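Step one of this worksheet: look at the structure below.
As you look at this complex, bear in mind that one protein chain is not there, while each of the others sits in place.
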Amino acid sequence: MNRRDYLLRKIFFSLVTLAVVVVLNFLLFRVLPGDPVRAVIGRNVRISADTQQALREQFGLDRPVFPDQFLTALGQWARGNLGVSWSLRKPVSEVLLAKLGNTLLLIGLGQILSIILGVALGLLAGWKRKTAVDVGALTFSLIAWAIPTFWLGIILLAAGSTWLGLPTGGIVSPSNVGKPLYTVLPDVTHHLILPTLTLTILYMGEYMLIMRSSIMEVLGEDYILTAKAKGMSHWQVLRKHALKNAMLPIVTLIAINLGFTVSGAIYVETVFSYDGLGKMFQTALVKQDYPLLQGAFLLLAVSVILANFLADILYTYLDPRVKAS
Amino acid sequence: MTSTEPLLSLRHLSTEFSTTDGTVARALEDVSFDVHPGQTVGLVGESGCGKTTTLLSIMRLLPVTARITSGQVLFNGKDLLALSETDMRRYRWKELSIVFQGAMNALNPVMTIGEQIREAIILHDLMDKTHANRRVNELLDMVGIAPSRRDQYPHEYSGGMRQRAMIAMALACQPCLLFADEPTTALDVMVQAQILELLQKIQRLLGLAVVLVTHDLGVVAEVCDTVVVMYGGKVAENGPVDEVYNAPQHPYTQRLLEAFPDLNRPAGSLAVIPGTPPRLNALPPGCRFAPRCHKAFERCRVEAPAETDLGGGHTAACHLLEKAEAHQ
Amino acid sequence: MNPRWLLLKRNLLDFWKTFRRNRMGLAGAFLVLTAILAAVFAPLLTPYTPTETMRDAEGRALTFAPPSVHAPLGTDDAGRDVWTQLVYGARISLTVGFLAGFIAMFIGSLFGITAGYFGGWVDNLLMRLTDVLLVIPDLPLILVLVATVRQLELKVSPLVILILVIGLLYWTSTARLIRSQVLTIKERQYVYRARAIGAGNWHIVRKHILPQIMPLIVANTVLILSTAILIESGLAFLGLGDPTQPSWGTMLNFAFDRNAVSNGAWWFYLPPGLAIIWATLGCVLLGNVLEEMLNPRLASHHLEGEQSIVTQP
Partner (left out) sequence: MKSRKWLVQVILIAAVLLSACGQAGGGSQEPVVLKVGWTGAPDTLNPAYAFLTESFTIFDLTYSALTTQAVSGEYVGSLAKEWTHSDDGLTWTFTLKDNITWHNGEPFTASDVAWTINAIIADPDGWAAVSNYTANFVEAAAPDDKTVVITLDTPVGNMEYRLSWIYIVYPPDFEVFTTPEDLQNFTNDTPTGTGPFKVTSFDKDLGVIVMDAYADYFDGAAKIDQITFQTFDNSDAMIQALKVGDIDMVIDVPQSAFATVEGFENVKAVKTAGSYFSELIINSVPEDFDPAPNKNPALDDPQVRLAIAHAINKQDLVDAVLQNLGVVGDTIVPPQLGGGFWHNPNIQDIPFDLSKANAVLEQAGYVMGADGVREKDGVRLEFRLQFPSDNPLYPRVADMLTAWFKEAGIKTTPESVDPDSLYSQMTPAGNYDLVIWGWGPDPDPDFILSVMTSDQFVDGGWSDSGYMNPEYDQLYLDQQVTVDKAARQAIIWKMQEMVFNDRPYIVLWYEDLLRAYRSDRFTGFIESPLGIEIHHSMLQVEPVQ
């Protein structure tokens, strides 16, 4: 009942957001000067005027922009056809899919670590408010907030490669390129240390801050006093009563953060030449490969919208209070 | 009644709060009263007079900004203040439990009612999970909630049901002393009556001692055996309900009873006691009630009155009574 | 003297009395002010111009030279003084940050007040718009936008594009904050009274609501500045800045692309990053303290250690 209403609302909202993204993507694409045929077939290939005209008709570029072309584009995107990359001369969707896994690996690791560490530290800081732990944690998160992602990456790259001999880029050593990642795990791990560390430091601060204020708010609630009155120790109260309530905002934050995580991935992958979507986004930007850029944008935006929606669903399972309100 | 040993005995309890601007609020000063087994004690006074602080001091649940500076809390003759935190935890809920005001906030929103009740039972090692569940059903049944609603969440309960659940939870470990901190606030009148009835019923059934914190003098008259009237962190008058109600000795009590039935009404509307309660971090030097007292005289403004024993367990703290004593 | 001025003066004095006791706030103000001063007085802080090349005795460019008396922060890959680049870069970084921040503040306040004051479908529409913007990943959106706009050959400086894109995208948090504040103020007695005596909407907003939320807007603007400065640095690092008007981000772009790391030229890549942290940290500290002072909310909680019991037998 309530949950269904809530979910319907969320589905509706996700669809609206999706529509905005799709329309935006379409419009930006059309705003670009130049011949859209090139976007479809790639730039370097010289083709005859006849072939161009045929393609024009095939892709409906001779028909009005709205609604015909828009619907055509929509249909193609829905089928996963995102055009052909100018620089790689390959279907954009193919290129993107190949990089998705690497990015998920990096983002996933970074998120998991930063959530675990950030939540633990935030819990500690909020619980032991105004102690050295708290002040230290706050200082850390403030600085983490103010550090530009890419610069932290550069610093860690310089420090890690100089003093620890860690690899400065890529996802595997050149000798292992092309092999399935799980067969060269130690090498992959070695390469992942610095980029993951960068992402972890960056997001940890934020999770910590949220967890800290969240736990402080929860600890001010009457049910915490009730739990204490029941004779529970601080630790028991924290674990059984405070944690779940305080974690709820984190779930929402993780979802919202995905957008920022993607931004982080663009910087970190650029600095560490990590072969993922973020790096590819940056390359597409430099090479002005618009089909690739916009395909990547579409994929990233849709993934984040989807993840937000999943987080909303997850939320209904975690928080029994979710109401339509 | 007075011949038996008191179950709980507060002896000169004083508690301070340090405030953010660096001053000290003397929230409780020299508070003493007894609670005997099976007795119901009403703790009354205006908001901020220290009723809740008294309860929290007894259970040692004060925030970190608070300090108990002196006194004793004797429970069955044992000073709770001298216990370690670990030992104190064993007393909570098992011996002394509490029903907070506003059960919506006092219940954890993400745990079912059943879980929250069971948790206390299992925490104190009273029984295993299966038996605990059976016990939860009994308790819910006792407070008039269908056991089928055990696995629901607090937000699925009405206000009155939540308060019942809270009571059931407070009884989970069969304590011998129950604190009820304004258990009927924020409930509508019908439900208030039902909750009070329930409390009375349970007290009779289980032979509990109850300390009922309230601002409703009518409730006290109806439910309590003795009453402790607090003002500005001190006990103004303390004695059997009948005696105090029929012959209030402290000017504050007198004024209160005039303002009856409900002293929580906005001061402006009835305007019975002019002025406002003292700020605890800027207390007057003499009697704390002096600035508002219609009978106050010079001494009241410079010297705090001591407690005068009026016999039969009736005491009051007022210079007028000392004078009367002296005259006698 | 004008009584309104006196009122302002008294309030400012009160504010200053509270503020100067707050060490974080003072630190923030110090960081922000020094950055601004460095930008304004850049030509006085260095004997060189930002494009001047440092030369050795033979007149050859001194590239990647470590810090020395002549170049306190060394030289970059083109033989230019890093310190000079840094103080002149402050101009670009701060200008872009401030302008973008102000645009965001203006839009955010406008939308926040409109949504909060008028409510209804206006509110609904604006708030859903902020929801949508919140979900779309911000950096990819900015990158696509900037790249597209640049392709239009509008003959404007890349910096103008950056300012507009950042300003037009980062107003959502301000709008939400202002809206919630307006919602509470709207319900206050004097607003009802003003309405009862027939005051128009614009009058009420200007006379009653705006003065109330102004402090909050100021505090929030300072916070947005930090975001804008950070975003600008990131975009410049990705090569979307104006190479002829190098900001701190542009310096880092050059440092990274020109292998400052493998050259060990730490003096080239450390200072711009520290400068960015300097400015953003300053804004964050200042903004947080301002916000805290204007919205005091102090909650204590129930698990703060053991309360002390002095009386032991």
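All chains are identified by letter, namely A, B and C, in their written order; residue positions are counted from 1 within each chain.
Rule of thumb we're sticking to: a residue touches a chain if its C-beta (ideal position, glycine included) is under 8 Å from a C-beta of that chain, and two chains touch if they have at least 3 such contacts.
This one's a predicted model, so the numbers in the text were calculated from it and none came from an experiment.
**Q** With touch as defined up top, name the shown chains that contact the chain not shown.
**A** When the full complex is considered, the omitted chain touches A, C.
**Q** Pick out which of A:73, A:95 or A:300 touches the chain that's been left out of the picture.
**A** Final answer for the missing-chain contact: A:95.
**Q** Just one of A:170, A:220 or A:249 touches the chain that is missing; which is it?
**A** A:170
**Q** Kindly note down the residues of chain A that lie in touch with the hidden chain.
**A** Against the left-out chain, chain A lists 34, 43-48, 51, 86, 88, 90, 95, 98, 157, 161, 165, 167-170, 173-175, 177-178, 182-186, 272-273, 275, 279, 283, 286-289.
**Q** Taking the full complex into account, what residues of chain C touch the chain not shown?
**A** The missing chain touches chain C at positions 51, 53, 60-61, 63-64, 77-79, 239, 243-244, 246, 254, 257-264.
Going forward, only the chains that are shown with their structure count from here on.
**Q** Busiest chain-chain interface by contact pairs, anyone?
**A** Top-ranked chain pair by contact count is A-C.
**Q** Just give me the whole-number Å value for how far the CA centre of chain B lies from that of chain C.
**A** The mean C-alpha positions of chain B and chain C differ by 52 Å.
**Q** Identify all positions of chain B at which a residue touches two or more other chains, and write them in rising order.
**A** Expected reply: 61.
**Q** Note the residues in chain C that touch 2 or more other chains, in rising order.
**A** Touching at least two other chains: 300-302, 304-305.
**Q** Show me the residue ranges of chain A that touch chain B in the complex, using the header's touch definition.
**A** Spelled out, the residues of chain A in touch with chain B are 221-223, 225-233, 236, 240-241, 244-245, 248, 318-321, 323.
**Q** Once bound in the complex, which stretches of chain A touch chain C?
**A** 13, 16-17, 20-21, 24-25, 28, 31-33, 127-129, 142-143, 145-152, 154-155, 157-158, 161, 168, 216-220, 224-225, 228, 234, 237-238, 242, 256, 258-260, 262-263, 266-267, 270-271, 281-282, 285-286, 288, 290, 293-294, 296-297, 300-301, 304-305, 308
**Q** Mind pulling up the chain C residues that touch chain A in the complex?
**A** So the residues of chain C touching chain A come out as 128, 131-132, 134-141, 143-145, 147-148, 151-153, 226, 230, 233-234, 237-240, 249, 252, 255-256, 261, 266, 269-270, 272-273, 276-277, 280-281, 284-285, 299-305.
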